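One structure is given below, encoded as structure tokens.
Just one protein chain is left out here, and the rest sit where they should.
The letters A, B and C name the chains in turn, as written, and every chain counts its residues from 1.
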Amino acid sequence: MDYQKILEEIRQEVAPLLDKGWVADYIPELAKVDKTKFGIYLLFLDDSSYSVGDATEKFSIQSISKVFMLAHCVSHIGKKVYERVNVEPSGDPFNSLVQLEHENGIPRNPFINSGALVVTDLLITHLQDPRQQFLDFIRELVGQNDIYYDKQIARSEKSFGYRNAAMVNMMKSYGNIDNDVEEVLDLYFDFCSISMTCAELAKAFRVFANHGKLVRNDKKFLSERQFKRITAIMQTCGFYDEAGEFAFRVGLPGKSGVGGGIAAILPSEYSIAVWSPGLNKKGNSLAGFKALELFTTMTGTSIF
Amino acid sequence: MDYQKILEEIRQEVAPLLDKGWVADYIPELAKVDKTKFGIYLLFLDDSSYSVGDATEKFSIQSISKVFMLAHCVSHIGKKVYERVNVEPSGDPFNSLVQLEHENGIPRNPFINSGALVVTDLLITHLQDPRQQFLDFIRELVGQNDIYYDKQIARSEKSFGYRNAAMVNMMKSYGNIDNDVEEVLDLYFDFCSISMTCAELAKAFRVFANHGKLVRNDKKFLSERQFKRITAIMQTCGFYDEAGEFAFRVGLPGKSGVGGGIAAILPSEYSIAVWSPGLNKKGNSLAGFKALELFTTMTGTSIF
Amino acid sequence: MDYQKILEEIRQEVAPLLDKGWVADYIPELAKVDKTKFGIYLLFLDDSSYSVGDATEKFSIQSISKVFMLAHCVSHIGKKVYERVNVEPSGDPFNSLVQLEHENGIPRNPFINSGALVVTDLLITHLQDPRQQFLDFIRELVGQNDIYYDKQIARSEKSFGYRNAAMVNMMKSYGNIDNDVEEVLDLYFDFCSISMTCAELAKAFRVFANHGKLVRNDKKFLSERQFKRITAIMQTCGFYDEAGEFAFRVGLPGKSGVGGGIAAILPSEYSIAVWSPGLNKKGNSLAGFKALELFTTMTGTSIF
Partner (left out) sequence: MDYQKILEEIRQEVAPLLDKGWVADYIPELAKVDKTKFGIYLLFLDDSSYSVGDATEKFSIQSISKVFMLAHCVSHIGKKVYERVNVEPSGDPFNSLVQLEHENGIPRNPFINSGALVVTDLLITHLQDPRQQFLDFIRELVGQNDIYYDKQIARSEKSFGYRNAAMVNMMKSYGNIDNDVEEVLDLYFDFCSISMTCAELAKAFRVFANHGKLVRNDKKFLSERQFKRITAIMQTCGFYDEAGEFAFRVGLPGKSGVGGGIAAILPSEYSIAVWSPGLNKKGNSLAGFKALELFTTMTGTSIF
């Protein structure tokens, strides 16, 4: 199959969408991003790769980082993480406190903010230097050292992150946060502030396509069960309030972020990352979502 | 792979679970079922099949019928059905009215009661004789004529079906039910009362494994898009409040019912139906769930 | 104090408000009412009375009837009614099902629809002929026989009363309705359909101002405790989502209806009824509310 041609066609087809979406202006630093940016990077297990557009430009991965947080946490403490956070879709907005109150401070899943905050809390408890170790973990997945936190983004988010602060305090009132509230928030905002390119993101996600094992050296980060669990959560909870829509239109497990990135995998085959800053009204990349839909349709690949 | 041996091993392994679950006693007729019953029927696209236990004994398919309702409706009126019912996981119990009120009478998805009631309403509007046509549809999928409504079950459910009556009235107050409330309820309870065996259920579900086409005569019931949509909804919404858990442990799109049945598919490969009346606390068959988990683990098959 | 002059002044002052409100168009029969109608009737325990405007024209008392339902029920079965319905303000719209679901089918208080439906259910259980006896009860309170149900209003409401039907079914699913759903609804809509004039309403409410005793013959309908309970519920729950606002601006226990009526009392002193069909956005009579505020301010009377 001529993947390069397919990617080119997709780029042309989604071009009219690029100026349609909105940008996450509640994070001032993100509001400045150029909405015409667009990139795709496709990476197979056999190392063949294809890309179009701004696939090597860094952007803020935001919530996509939650997949790495969960994987990092699971690789250290195993399934105990699921005693502190559930694994079911939420049916509520990603930042709602209603369900948290009805369910006594246990988040619905690790990919909504409250869940990722609990994962952050666990990483503080169990790691010596979680800030550095998390960065090292992602660098090892990518196979590059030039991955960094964007401190300006982190600061920008924190100064308006009252909703997240409300969640941590709420969960702490239920006994589901062990560490200091400010420490959890600081680290969480750092985790979300990581900048990566589509190429780097596809490289990092390939560990999930490869059932938890690094392709380049066969190093195993996740057991088969751990891989299945994370993939299942991506499948059912990876796209805010559009998990069902994404499962239908794209049919790949994945995760999106308000920075406009989406990373997805076809297990045993490939990983793919797209970036387009304009968001649809549910907070997922408008053109990125469409690009992935076109890709799985044109290539006839999906988990179904 | 020796599928027959695998099924036998599964039967032995889940045997201790058979007396553990509870039976749906809010439907008096279901409360009488023998909890030691257990059956599996596995059916490949190439017509090879394997079974153990009570695989040819009829049981009440209950909510599994919602998949047939949706497929029947989509095959008649297409995607217009999704203007009346959403496609996202609910995060609330299957019979909750809270979300229905917050979202102005639009059910979260077609596999919770409120959603299936809307689908029933649509079938009344668009079909001449929906009660007969629905039965004919399932008979055609199975390739047998001995599929019937169980009027005693339907009556039994209706006489305690106040929660469902509350939902229909609620949705009608929002303008999302067109027909007479009693007519919708009567037909819905009939639809849920169908009795089938594991063998029949696996035969019927094979149309989904075969991308919407009957295996025996290539008759197309669903377009590829329609197939993907229904499969995606099974994947994200098929197991009440355990969609995430099922995606992880089993990894197949499917649907369960409080009669203790579960039907699932591996697209392009097989359909499988299990029956064990004892339920776990989320309302899914306890031994059935475990049996499917063992099956996908032992065969190494899953969508991930 | 020159009460007649005060009422005249009030009439002038609220005149500009008469065309401002909306009319309850979800009940077709009510939508036809002339919005320029306005009446007040003030009745003291010493039988002195004052009135202005359309005070002797019949209108649909609607939810004001809930006070009579509760009083009638309490006078027959005593405080057992409070085992089936709570006595606290609701904080939710009068027809919300959310709280009902969270609190297992027990309505918040007898003056929201769900609560009055439970009271209706109790009257069916405990009375021989509740429809006739309720009418007789109100006739005795007023001291007139020309009080009737308006069958056209009742029919009109019932044909659009799906929300109420949802509530009864919901409560029945929790075991908090004993009688047939349709029978409860039919009687409830009849109860709400009573037509009365301001004069008749003030006469009927005087029994509450007189601590549960008829003024003309000292017949005791309610004990002092029963009187206090009903008055306290009027005070805290009588005005939908404006109980606090009414307590502040008017400072009298009372009850409003979507027909535009409001009846209120100053215990040991007087009863007063106003009617003006135009409603504010919370569903209370716009000019009626203002008229009562002016009245208690100008006369310096209020419970505080």
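A few remarks follow.
Here is the rule we go by: contacts are C-beta pairs under 8 Å (C-beta built on N, C-alpha and C of every residue); 3 or more make two chains touch, one makes a residue touch a chain.
This is a predicted model, so every value here is computed, not measured.
The absent chain, not drawn in this view, touches the displayed chains A, C throughout the complex. Check C:Asp19, C:Asp34 or C:Glu88 against the missing chain and you find that the one touching it is C:Glu88. Listed residues A:Ser51, A:Ser65, A:Ser96 or A:Asn109: the one in touch with the omitted chain is A:Ser96.
In the full complex, the hidden chain is touched by chain A at residues 96-98, 101-102, 162-163, 165-167, 169-170, 172-173, 181. Residue-level contact of chain C with the missing chain is found at 86-92, 99, 108-109, 227-229, 231-233, 235-237, 241-245, 247-248, 251, 253, 267, 302-304.
Here, only the chains that are shown with their structure count from here on.
Taken pairwise by the contact criterion, the protein chains link up end to end in a single open path, with no chain closing the loop.
Ranked by how close its C-alpha mean sits to the mean of all protein C-alpha atoms, the top chain is B. Most remote from chain B, judged by the distance between CA-atom centroids, is C. The multi-chain contact residues of chain A, meaning those touching 2 or more other chains, do not exist; every residue touches at most one other chain.
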